[in-house]
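Just one protein chain is left out here, and the rest sit where they should.
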Amino acid sequence: MRRFSLASLLSEAVGGHQGWGRQWRAPEPKPSYDVVIVGGGGHGLATAYYLATVHGITNVAVVEKGWIGGGNTGRNTTIIRSNYLYDESAHLYEHALKLWEGLSQELNYNVMFSQRGVLMLAHNIHDIQSFKRHVYANRLNGIDNEWLSAEECKAFCPPLNISREARYPVLGGALQRRAGTARHDAVAWGYARGADARGVDILQNCEVTGVRRDAGGAAIGVETTRGFIGAKRVGVVAAGNTSRVMDMAGVRMPLESYPLQALVSEPVKPVFPCVVMSNAVHAYISQSDKGELVIGAGTDQYTSYSQQGGLHITNHTLDAICEIFPQFTRMRMLRSWGGIVDVTPDRSPIIGRTPVDNLFVNCGWGTGGFKATPGSGHVFAHTLATGEPHPINAPFTLDRFRTGRLIDEAAAAAVAH
Amino acid sequence: MLDRSLVARRDRPLGAAPTSNDRARVAPAPAGVRLSLRVRGAEGLSSLGLGLAINRMSAEGERFSARLGPDEWLLGAGEAELETLEGEIAAALGDRFRSVVDVSHRNVAVEIAGPDAASALNAGCPLDLSDAAFPAGSATRTLLGKAEIVLLRPTAEPLYRVECWRSFATYVHGFLVEAARTA
Amino acid sequence: MAQPHRLPQGGRVDRATPIRFSFDGRTIEGFAGDTVASALLANGVHLVGRSFKYHRPRGILTHGSDEPSALLQVDRGPGKIDPNNRATVVEARNGLTTSSQNRWPSLAFDVGAVNDLLSSVFVAGFYYKTFMWPRSFWDKVYEPVIRAAAGLGVAPQVADPDAYANRHAHCDVLIVGAGPAGLAAALAAAKSGKRVILADEQPEFGGSLLHDTTATIDGQSAEAWRIAAIEELDGYETVTLLPRTTAFGYYNHNHVALTERVTDHRETPAKGAPRERLWQVRAGEVVLATGSHERPLVFADNDRPGVMLAESVRVFINRYGVAPGRRIVFVTSGASAYAAAADAKAAGLEVVMVDLRPERDCGPEAADLRLKGVEVLTGQTVIETKGRKRVAGLVVAPCANGTVGDRRVIACDCVGMSGGWTPAVHLFSQSRGKLAYDEGRDAFLPGVSAQAERSVGAAAGLYDLATCLTSGYAAGAAAAGVAGGRAFAASQTPTGFTPVRDLPTDANPAKVRAFVDFQNDVTAKDLKLAMREGFESIEHVKRYTTTGMATDQGKTSNMNALGIVSKALGRPLPAIGTTTFRPPYTPVTFGALVGPARDALFDPIRTTPIHEWAAEHGAAFENVALWRRAWHFARPGEDMHAAVDRECRAVREGVGIFDASTLGKIEVVGPDAAEFMNRMYVNPWTKLGVGRCRYGLMLKEDGYILDDGVVARMAEDRFHVTTTTGGAPRVMNHMEDYLQTEWPDLDVFLTSTTEQWAVIAVQGPRARDVIAPLVSGIDLSNEAFPHMSVREGAICGAPCRLFRVSFTGDLGFEINVPADYGRAVWEAVFAAGEPYGITPYGTEAMHVLRAEKGYIIVGQETDGTVTPDDVGLAGMIAKAKKDFVGKRSLARPDVVAAGRKQLVGLATETAALVLDEGAQIVADPGEPIPMTMLGHVTSSYFSANCGRSIALALVADGRALMGRTLHVTTPAGFAAATVCDPVFFDSEGGRIHA
């Protein structure tokens, strides 16, 4: 792997950048691999990378039906944080956040992880209780999170409207300073380059059409549009399409796939210094390094694989944004898009074994998978390498829906009086 | 015992002042009686508008009957007619199983009239309000912005009655005034 | 001289109406009908902006909404300032202040232009390769610098004074684009009598007819035909004409979103008129007559101000009467630019035509132009432009079979280039129609439709005027469901072009900077670098280089980028893929999308009939769901804590009055009502007597608590159900769902009566004394009317349902009266209570009072993961019932396992210390992080009645820890607290039966 650095960049500049080679190869599929990962998004590529770097397993293929990073990795609003309430989630996302903090250097690929802080606004007394519960729990888990008054919120995020006359006045907020954003595409590319350099085959335009199982029922490989590919272990990391792939193996999942929309404004000079989320009015917003305001909208109410949602979802999101930031009504929406998110009944992921031997799954990240990318890949690689979950993903079983040990962050934040 | 006159007047949520705009006039409607009638298999009966098709209404003076669903009618009458109306229901339905619930105080009505009335409604109501799609005698539950409403068009005039739950009345009225201004 | 480049005649501008506006402080004069761009050009201003990355001088490339370069900050008055306005779209008028963007200190001298000198370093994706060391420099140095350099204009700073409107509209046929094809479609559809909406982004209908001044249709001038067509359409009542209206989004089921610019072009808009109106059209059929975009040519320094699209040169001359240059070189690979050249020549400008095609491939247009005295060079390539901030010359050379001949410099002050045409298939693609690559037209054309939609004219790759008209008419008729087409006779349109990619050059390819995406400064070289690095999917190329991601969304660059990638990879163009087009077609203001949903109309504010009284009596309010509830009634000089203490004491010592109107209420009616209740609630209902009440607990099917509330049996077949304030819609939906879909055989109906009843809670030892004089028809004695019962009667003459219930633990009544009587009855009760010191109390005191009694609040003690047993309410569950919603889930292994969190009381060691709600609880405060958390504080208050703080908490195995000292987080560290019974006050419960 050609090392990226200012020196290599300058030396290439002299020669018109003719010397750069491919960041990852375009190999033909081998007949079989130790591990085949279905899904070339950030999570799948990270899994391959950590299989190679942590576990020394390099006879690995990542099978992607389109182009890598083309699913939710390239469609999300890039928010990264770890201030989750429950120990299980907190440990998982904090594991990821710690990896994020050194990821550019580890991958030798600048993923532009920007620890600009994520500020979650409290608009009512219930929010205050809920956020303080988070702040205290996070701190006891070693995760930074702090409570800010409305005035402190305004100081941290000057565009914020903290008028008491607002429909839902800002009563304060919870701030995780280590949280922030990253350049989503670069995450996929950086992991791909790193995995490829260690021998992992990244197979693009290779769609899985079936999961082959032996007489004993164990998975032995995948049928693809580029032929059968054998595997000692198969890891499905196909966010948005997990139900379909698992269905090929005869496994029915507690998942539903919804369209999730996001949008960006035209680029403007720096005006927004952090990430702001408001659950009460359903909005989240940050500014990209290109200057666009990046705004997350909600999911549509029905399941769909169309990567397209309704305009009313966008409208409601912007209602909320302009309620908190009334100066933005004259900004313009430049681009909107949709992704498909797999949602589990408790909105927490499933990472681990399945009822089919040698078939493993990492899915159900809902609207929040991007932030977990390094951690998810790291623990899933452990699971694939050893056949057993890493302690961090041990609670995120498929079986929890049977036993009732749900990890329901959203329910913990439910609003009712 | 306190004077009954204390409650002789109903305290409606909206002020009485109409909002005038030549092309779309918005004004709160007077209070009346509203009953939510739920009954199955009564379509064969002719009285009380029970024979109406779904999303159709009949009206005469203050009396109206609007069929909002397969087993749901909204009945309206003048303020003093609660008992009369209940009596008529009893007469029409005998001991057939039904639910009659007084919602006179739950519902608040605002009227919007004039050539731009439909356009103004369409600022927040997603329905096709053309004469062909929503002719005289139409009635349905729908949305106005972020509020649920019952939209009634008793006659062919460009006059619509918007009924909403009482606590949404300020919003609905405000929405219609703004919509009339910018229609 | 004013407007030195205004042609002496021609154009559609109103020369009788001069206007002025400013650009970078300079006064610009123009005429009504000008765009800012045409007025700037009339004044010889070509340099209007700086590019995103390299800060290169940029001018006006196009004449429409595809403009990538000429972006301005526009100030339309106080608070009405916004960035990134396309000068080619903004209608010039008096009172505008415009300025260039992304430059400092001035447009002419821009320090940022140093980036251009470093362009050999700042190639595509360079930032992924560097700025990583030292690690700390990223946060402190690199990232701030990168971010400071980003962005074009400046975001608005203050709230927008303009209003925005919304309109849902329906039609049989929506026609997008009012060029010749769209007009013809509208004429055909309108004849059917069906409802037609015709929308066009331009201020005037006509599209290309507005500048195709020499065209004829059916024997008359195109202009005469255009006017007649619009007049005819205007005559139909069923036709809605929407100029200045851009269809920007094509959503599911023929839901098309359009934005109409209502007032920006007006100096004095009508009072109340919105700035923009969002049209949400639901169309039976859609006709897309969206036209096409001209492609720039890709050669070195093709971004120099003065280099424009050929058709745009023609538009400025014919439509605006402006000469973009005096000596114009047209460079083309197709026929259409010849019309532009001919018109320029006719306008008296010097013209040279450079055709990239060999002579043999040129049509008759070359000879025709030569006949007009124009030099036409064929078989050429373009090497580069000369000049600095304005083009001064074009360097061309003969080129055959890749061999570039001798250079020739053609002096000029304007270049009109044309690399062919790209149909505007954006809306078609958004509708999820399948695009099909057409090699002959070198374009993706609408293929299989996914919705009831038809593409016509140039949008379908049909460029000939007569064909546009014919195809439009046929589509309009078909969309309206009527038979009939008709032929149009029209003057011939020069069409056809040879696809070209980056142009051959004799220069060192490593040095050539030929721009593909003008705004984002993406060159052909960048695209090739991306491919060398393995980015081969067009989506990868796009994301790596940012081509096509600027504010024009690649309208001028997409096909060139695709073509260059295809050529470089040696793969057919469709194999590279085309990007999926997403809304919006052109940028749309947030305001238009928000519409009226601002300020008071953002979300309804629900208030009770007693709200005004509370406001008049000093209440502070809190938001609960959409409701605004009285929080406390602080008197002058009191803070909230003093007020709440006083309110709480008043209830225990005398009597308090509380507005409980927001509680959800549902009337459950029918012979099977009790059975239905049995299935919905954990409690048993069959034996509840008429006139009696019971506290009901409701679960979701997953076994967790959904809601609670008092339920009264009004009759054998009628229950009056109450719910929490926030839970009311949820509970109603939950009950309806089961009733309709699981148990449709039950004879039960549900009606929401939340707002039918105002609810006045009168609580405290003197409650009965207060209401007794007002109530008629009800025996209020303890024997006749015990705790947890309900009676119907009258209060102050108003019918009422009087509940003897208590959420305070004291004697209490809840008076339900029809809402319109709520305030009058409240005032009467208040007056009657004055001798007893009746005290209005708010939700905060209500919370304290119930916490003193250990009563839970759903949503505070519970959070969606809490079972009845967790909060000590397992006793509510009817043991005899075989089933109810949620029962089965309560038997799951992890729900019956030990270690679940249970509701307990907490008494702080320091009696005055009020814990934070949400505080976490640990056994050992010395444990290292991560610590083991046992649970959290759900409710915490200072209780004046107990003389100390009280708290409720969910603690793992809490009921087994009674008396244990645990440690609770506070902002200052851990505080010790003892686990205790959750009932802090009147634990025998006698007061409630007083």
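We just call them A, B and C in the order they show up, numbering each chain from 1.
By definition in this document, contacts are C-beta pairs under 8 Å (C-beta built on N, C-alpha and C of every residue); 3 or more make two chains touch, one makes a residue touch a chain.
Please note the rule applied: contacts and distances are computed from a predicted model.
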Options "Sarcosine oxidase subunit delta", "Amino acid ABC transporter permease", "Basic membrane protein A" or "NitT/TauT family transport system ATP-binding protein": UniProt name of the undisplayed chain: "Sarcosine oxidase subunit delta"
Omitted chain's touching partners, listed by label: A, B, C
Contact with the hidden chain (one of B:L48, B:L68 or B:A120): B:L68
Chain not shown: contacting residue from C:D14, C:E375, C:D639 or C:E701: C:E701
Identified contact with the non-displayed chain, of A:D144, A:E223, A:E256 or A:D357: A:E256
Residue of C:Q492, C:Q740 or C:S987 touching the missing chain in the full complex: C:Q740
Candidate in contact with the missing chain, chosen from A:S163, A:T209, A:T225 or A:T403: A:T403
Sites on chain B contacted by the missing partner chain, in the whole complex: 54-55, 68-70, 72, 126-127, 140-143, 148
Touching residues (missing chain, whole complex) on chain A: 241, 243-244, 247, 252-257, 301-306, 308, 310-312, 344-345, 401-403
Absent-chain interface as seen on chain C, which is shown: 168, 251-255, 280, 282, 432, 450, 701-702, 733, 736-737, 740-742, 744, 882-883, 887-889, 891-893
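By definition in this document, only the chains that are shown with their structure count from here on.
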Separation of chain B from chain C, taking each centre as the mean of its C-alpha atoms, in whole Å: 32
Distance from chain C to chain A - Cα centre to Cα centre, in angstrom: 22
Centroid distance [mean C-alpha coordinates] between chain B and chain A, Å: 49
In chain A, residues with contacts to at least two other chains: none
Shared interface positions of chain C, touching two or more other chains: 280, 595, 597, 600, 603, 605
Chain B to chain C touching residues, read off their complex: 1-13, 31, 36, 38, 71, 97-99, 101-106, 119, 122-128, 130, 133, 145-147, 165-168, 170-171, 174-175, 178-179, 181-183
Chain C - residues contacting chain A, complex: 52, 80-84, 120-121, 123, 126-133, 135, 138-139, 143, 146-148, 150-160, 162, 164, 249, 251-252, 255, 257, 280, 432, 509-511, 525, 529, 532-537, 539-540, 543-544, 546, 549, 551, 553, 582-584, 587-591, 593-595, 597-600, 602-603, 605, 622-625, 702-704, 707, 724-727, 730, 857-860, 862-865, 889, 892-895, 916-920, 922, 929-931, 933, 936, 938, 969, 971
Chain A - residues contacting chain C, complex: 4-6, 8-10, 13-18, 20-26, 66-67, 70, 74, 87, 91, 102, 104-105, 108-110, 112-115, 123-126, 128-137, 139-142, 147, 167-168, 183, 185-186, 189-190, 204, 265-271, 287-291, 293, 306, 308, 310-311, 314-315, 318-319, 321-323, 326-337, 345, 400, 402-406, 408, 410-417
